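With one protein chain removed, the remaining protein chains of the complex are shown where they sit.
Each chain carries a letter (A, B and C) given by its place in the written order, and its residues are counted from 1.
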Amino acid sequence: MASHRLKPLSALGREFLAVESIGPVTVAEVMDVALASLAARRGQEAVVGAAAAQAGIPLPPPGRAEVGAVCGAFWVSPEMWFLEAPFATHEDVVAHLRPVFGEAASITEQTDAWARLNVTGPLGPLFERLCNLDLGRFEPGSATRTVIEHVGCYAIRRAPERMTVLGPRSMAGSLHHALTVAARSVA
Amino acid sequence: MNQALRQTEGFVADLPQAALGPSQVQRVGAGLVDRSRTLSFTFDGRAYAGHPGDTLASALLANGVRLMGRSFKYHRPRSVIASSSEEPNALVELRSGARAEPNTRATVVELWDGLEARSQNRWPSLAFDALGVNDFVSPFLTAGFYYKTFMWPAAFWEKLYEPVIRRAAGLGRLSTEADPDAYDKGFLHCDLLVIGAGPSGLMAALTAGRAGARVILCDEDFLLGGRLNAETLAVGGQAGTDWARAAVAELAALPNVRMMPRTTVVGAFDHGVFAAVERVADHVAAPLAGKPRQILWRITARRSVLAAGAIERPIAFRDNDRPGVMLAGAVRAYLNRWGVAAGRRVALFVNNEDGLRTARDLDARGVDVVAVIDARPEGERLPGIRHLKGAVVTGTAGRLGLTGITVRDAQGREERVACDVLGVSGGWNPTVALTSHHSARPVWEEGIAAFVPSLDGPKGLGVAGAAAGALSTHGALATGAARAAEALEDLGFRVSSVDLPEAEDAPVRLRPLWHVSGTGRAWVDFQNDVTVKDIKLAHQENFRSVEHLKRYTTLGMATDQGKTSNVTALAVMAELTGKGIPETGTTMFRPPYTPVSMGVLAGRSRDEGFKPTRLTPSHKWAREQGAVFVEVGMWLRAQWFPRPGETTWRESVDREVLATRKGVGVCDVTTLGKIDVQGTDAGAFLDRVYANTFSTLPVGKVRYGLMLREDGHVMDDGTTARLGEHEYVMTTTTANAVAVFRHLEFCRQCLWPDLDVQLVSTTEAWAQVSVAGPNARRLLERVVDGDISDAAFPTMACGNVTVCGGLRARLFRISFSGELAYEIAVPARYGDALIRELMAQGKDLGATPYGTEALGVLRVEKGHVAGGELNGQSTALNMGLGRMVSRKKDSIGMVLSQREELVREDGLRLVGVRPVDPTAVLKGGSHFVALDKEAVAANDDGWLTSVVHSPHLGHQIALGYLRNGAARMGERLRVVNLLAKTEVEVEIVSPHFIDPEGERLRG
Amino acid sequence: MKYSALRVFREALTGHKGWTPAWRDPDPQPSYDIVVVGGGGHGLATAFYLAKEFGQARIAVLEKGWIGGGNAGRNTTIIRSNYLLDGNQPFYEFSMKLWEGLEQDLNYNAMVSQRGILNLFHTDAQRDAYTRRGNAMILHGADAELLDRSQVRKMYPFLNFDHARFPIKGGLLQRRAGTARHDAVAWGYARGADQRGVDIIQNCAVTGFRIVNGRVLGVETTRGYIGAIKVGVAVAGSSSRVMAAAGMRLPIESHVLQAFVTEGLKPVIDGVLTFGAGHFYVSQSDKGGLVFGGDIDGYNSYAQRGNMAVVEDVAEGGMALMPMIGRARLLRTWGGIMDMSMDGSPFIDRTPVQGLYFNGGWCYGGFKATPASGFCFAHLLARDEPHPTAVAYRLDRFRRGAMIDEKGQGAQPNLH
């Protein structure tokens, strides 16, 4: 990666990332993950599956997220996934993935389309105030689209007490506000 | 006089304010309240005492306060009749200031220390209410009287009659201050939702909880146990209250059971979705900081059991609304649960066995039961109590409180019986409300003379206990267990057989009695003052269906939603029509079960948080520049950037426009929708969704695209760039980004499912900045790493580039302003840095940030369509873009865009407008009228869609849609704004006000 | 019987024994000159004007349930004529004029109350759109005023001016708009029609049409066959079902619209208010309840009930606009079935079947149209030509491309 002279700003408009703790819950904005959408082209589903398998990229079934050697992935649409990779090594994530899939897939950079908030702590009491997710049935490894206070998000449960919430970058402030207000409400 | 009235007619003489504890003269036992702690509260400014576990109603009764409110129409003095949420009379205003809460039922207010309550709908005082005069003129105020009068003269309705009526309207007052409390929403999921925690609900929850199902148990009361708390009945060999306490303890220990007291399930919606309101902080003066007052829960339940009990109904007889006439079950509840004797000399009027329990319980507590008037001639008499069989109550006496009743015995002899409370039981109506939320009509059950739930209620909802018509404790326990077991087996749980605790199973033995005939007024709907006479009048005037009856008399429309009145009214109407009750109709209930605060329905969506706010990548920078922001949908965009010394927005905007046209302007255009279209059929796909052609667009080029709806009107427009053989990026307008994406997915999935095309939104991934003006290239050359000379990067070129030493970026040579212009996009996290870099690098080139206002001026000067022209009603032809619609290929909207009325030669066309007097002021939305014609609809020639001040031309210019506009270039017209009573003479010109040949953008 | 203050006074003194039925309950006759199907406001108004204005006799109104039991009694009682387009504005203004004389026309107090409607705007673009609309209204002879922020604030000081997500910038006011007591409108027309000899036949559902050689001869009903020279159908909410019996497919979908009322409160809101940045409109009834509504639920439905999403959406709009209503309680909700048409505008037209006429597609705007709808439908039934204010309401307008699309949403009924 060429070393350009532009300084990044987080979705929340921060130069330095912050972690907030509210009672037992912490909410942290992170920007160290590169994200790309991967969509199999028509009739190329098997080719894409094979290429991914060979490259160690998981392509989980609907509703699921998986961690792989190079990339993590979660399902977003029929024949479409979001792939996650370390930003430091994969900033131009499309350039990394293109050789793997060639013309069999459409790949689009999504890194900065989404604000990324990691929430840790007891998730049940918090998320039941935020979105229509049945946390009891949303065990680690689950990933879904959901709505938090009118903001369309992805929720990925990494561990019993750890959730990643991806929200549209432009609405990061509103999403963060919703999370922290709810955390205070249940604290 | 008030004082005198109270002392002679009131129930208890005034007590000194200091006498708090001892003032609870009617407290005859502990019940389930905590008498070790005393709470003080005020009602109409006077101080009283109560205990934890009291409701406002029980505490007022304990203090001997009976007069609690006034009725709606006649302003009759009223006291509490019930002990639960069905209460129609005892409505108070709670708290004060911004937290004042009108129409609150005293029976559901859990007492707290410092509670303040006031009576309402009275002036000057509760005991003496001037509008009590309505009661004396009540013969004129019968049902529907207002439909028959107040018609002359016509203008007097708004001026005279209605203001008087409106002043008298309503009960409580709404504070006009913003509600200071927060409200939350939440979502819960369970296998079994149990609604009501009386014996049947507890039994259902125990059955399901022990089987390992995920159970939610809701009850509107703060004390679980339901009717068991109000009775002296035994369950499983122990006191019913103790059994309830043990059941609650067992449930609380189960991790799979969630107990939700103070939570009312208010609505049953489709597919097992319920709405419930939890009153988190209504039993304290104010919520804790950061905590909600109430929570609206949306509960998704795989199965549910309604165990909401039953509501006792009154019997109508003359003056049955006097303070002191109560429901017999409520009298018993106050005695057993709250240790309060509602009166000292109590009479009872019953038509069923249950009412006799009240007599027994009062007698056992040493309260004087002066008589039991039993409408049933048959059956045994109560020992040791004067029990009149086959008798009825025909009237009452007293003014602000009951002093006695008139009784007619089986032989027709009337006698006066002195008493201060009359407990009435006309039977029990199962609480079927939720079962009819899906429009199922309850069915009549003769045995208990009541409506029970129909079998076609909400799918997955079972009904247990009194709500199902099982009115005994045994029936409640048995049906609770059975409904839960059925639901669980349905879901595949193994349910072990449950040992039912032993409990009474007494028969109901009811003899239907709805009203006692006679002269005078007999109330059916207490709050709205609907009497038996009103029902008779409705019948006489042919308002005989239940719906007509309700609407004509306002019966059941009060805040109690007819809980104590609907069935009685129906029965009275059935008598009048000579039909049976089921033939006459049923009562229907719609959500909510009890009234719900607007605040909780809105949750956190209010004030600035009403909708999410979308910020552009350069927002922080723009704020530092002092930008003024404007809402564009949910986005906040910089509208203009005022500089020191500029006093009007026009000064700033003019400067930004001129700076752009002379040097270079910079504007964040990230809000435009960006959709990545890839796949081997991407070009073919775009040919079908755009009216013009894209498959022939060379790689590295951009084209303007016009998108139609299938009805041939313009849906959206924007530019689409071809970045690779199979890769396009489409831009949409800010407003239509979501709808266009949805439409494209529809086309892709539903119309042409085998085209190889993949879509993903990239609106937020890239920060996109417009760089426009003669110096645009010079500025970008300092930022972009490669060659962007006119030769290397001509008009409508696009491509991947790098900026600032290697950051990947996209560059598009497109222009909305008519200037030499580019849009440059970088990953969004670098958007802030990019715009700072552009401003820094462009200092000597006159780089100037511009906002949406200047953007608007620039595009109107150039004649580009936008919001005002893209109004969903216009066609390509209207916009002067008719030739863009290719007739040679199948594209969405092509066929229907050619319908006769849409292709009229004399139809609306986009035109430019210039005021003849350059100092004249135009207003958007003004209409075109010919100079010599009158401003009436027949001469309406169109309207101005967009108006700006062009600093370039030094006067206002506008775009508009003008009838037959293409043929009217050079014509002079008026534009009239009849709202402001102004008109301006204008000349119709080409919409391309500057550089019609496009020299500048090729520059 | 004529209603008057004097009559009310006399009856009060004599025990109200003299009041007679507001309308009779006759058995159906074997045939009529004109049968109006549908005993809602529009059908009853049609019958009333047929008898009163067009000299027609031998008229029956057939109602499957109880008169006024459909949308006539399930709306938010608003009357207004603040339309934008040429096809609509003259019609609704005609309706407004009929409202203004309704009580004297009917000898029934339907409580027509012209307390004004204020449509708030929040952006410059909305202001321009309302300017265009206000001018169109005045051009058509209606009244309209454009208020700025301070004028709005003076009228409604309790609105959210200080913490608004979408600031109030002004509003379009029509002072002659307001509300009317919805049930009374149906009852008043029924009584007026009945007094002029119209048979109002309740509990009489039309199950089919007898059509021979392209001409209607009568209707099959649950109370037997009833012959008719002309049949007018005004059954909004059931239009597709009823007209299917005549072999017609309509440019209509049925959708549920919910409405809401709070507990009775002392008066705080004088006129009708609409929120331009959310789905919310409100007025306060003469009984004190805040009556409000919002969007339709959005999916085809014949169930007269809605779901939570719209309840919450409306409450959010209400709280955003008027945060003082947080402690007011929602008392009742109800749902009505709307004929949502393909351009959001109605139909009053002949059909391909001779003698069969259709009135429907009122979307959620039918109540305010009641008088003019009845008058214009009566005009069409009696004279076989459209009333001048209703010439645009033709069924063939989509073939010609003459849509009357106030919202510019195109052929998607749930967006109108």
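Keep this in mind: contacts are C-beta pairs under 8 Å (C-beta built on N, C-alpha and C of every residue); 3 or more make two chains touch, one makes a residue touch a chain.
Everything below uses one rule, namely that contacts and distances are computed from a predicted model.
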item: Hidden subunit of the complex - UniProt protein name among "Sarcosine oxidase subunit delta", "phosphoenolpyruvate--glycerone phosphotransferase", "NADH-quinone oxidoreductase subunit N" or "Cation:proton antiporter"; value: "Sarcosine oxidase subunit delta"
item: Displayed chains contacting the withheld chain; value: A, B, C
item: Candidate in contact with the missing chain, chosen from B:459, B:883 or B:933; value: B:459
item: Option touching the unshown chain, where B:37, B:167 or B:271 are the choices; value: B:271
item: Which residue of B:637, B:688, B:813 or B:923 touches the chain not shown here; value: B:688
item: Sites on chain C contacted by the missing partner chain, in the whole complex; value: 240-241, 244, 249-254, 298-303, 307, 309, 342, 398-399, 411-414
item: Chain A residues touching the omitted chain (full complex); value: 62-63, 75-78, 132, 144-147, 152
item: Hidden partner chain, residues of chain B it touches; value: 269-273, 300, 438, 459, 681, 688, 710-711, 738, 742, 745-746, 749-755, 889-891, 894-896, 898-899
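To be clear about the criterion, only the chains that are shown with their structure count from here on.
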item: Separation of chain A from chain B, taking each centre as the mean of its C-alpha atoms, in whole Å; value: 33
item: Contacts with 2+ other chains: residues of chain A; value: none
item: Chain B residues counted as touching two or more neighbouring chains; value: 185, 298, 605, 609, 611, 613
item: Sites on chain C touched by chain B in the complex; value: 3-5, 7-9, 12-13, 16, 19-25, 65-66, 68-69, 73, 86, 89-90, 100-101, 103-104, 107-115, 122-125, 127-136, 138-141, 144-146, 157-158, 160, 163-167, 181, 183-184, 187-188, 202, 262-268, 277-278, 284-289, 303-305, 307-308, 311-312, 314-316, 318-320, 323-335, 399-403, 405, 407-411
item: Of chain B, residues touching chain A in the complex; value: 182, 184-189, 214, 290-292, 295, 298, 300, 604-605, 609, 611-617, 619-620, 634-635, 670, 676, 678-681, 726-727, 754-758, 760-767, 802-808, 826-834, 837
item: Residue numbers on chain B that touch chain C, as the complex places them; value: 72, 99-103, 139-140, 142, 145-152, 154, 157-158, 162, 165-167, 169-179, 181, 183, 185, 267, 269-270, 273, 275, 296, 298, 437-439, 533, 537, 540-543, 545, 547-548, 551-552, 554, 557-559, 561, 590-592, 595-599, 601-603, 605-611, 613, 630-632, 709-713, 715, 867-868, 871-873, 896, 899-903, 923-927, 935-937, 940, 943-947, 976-980
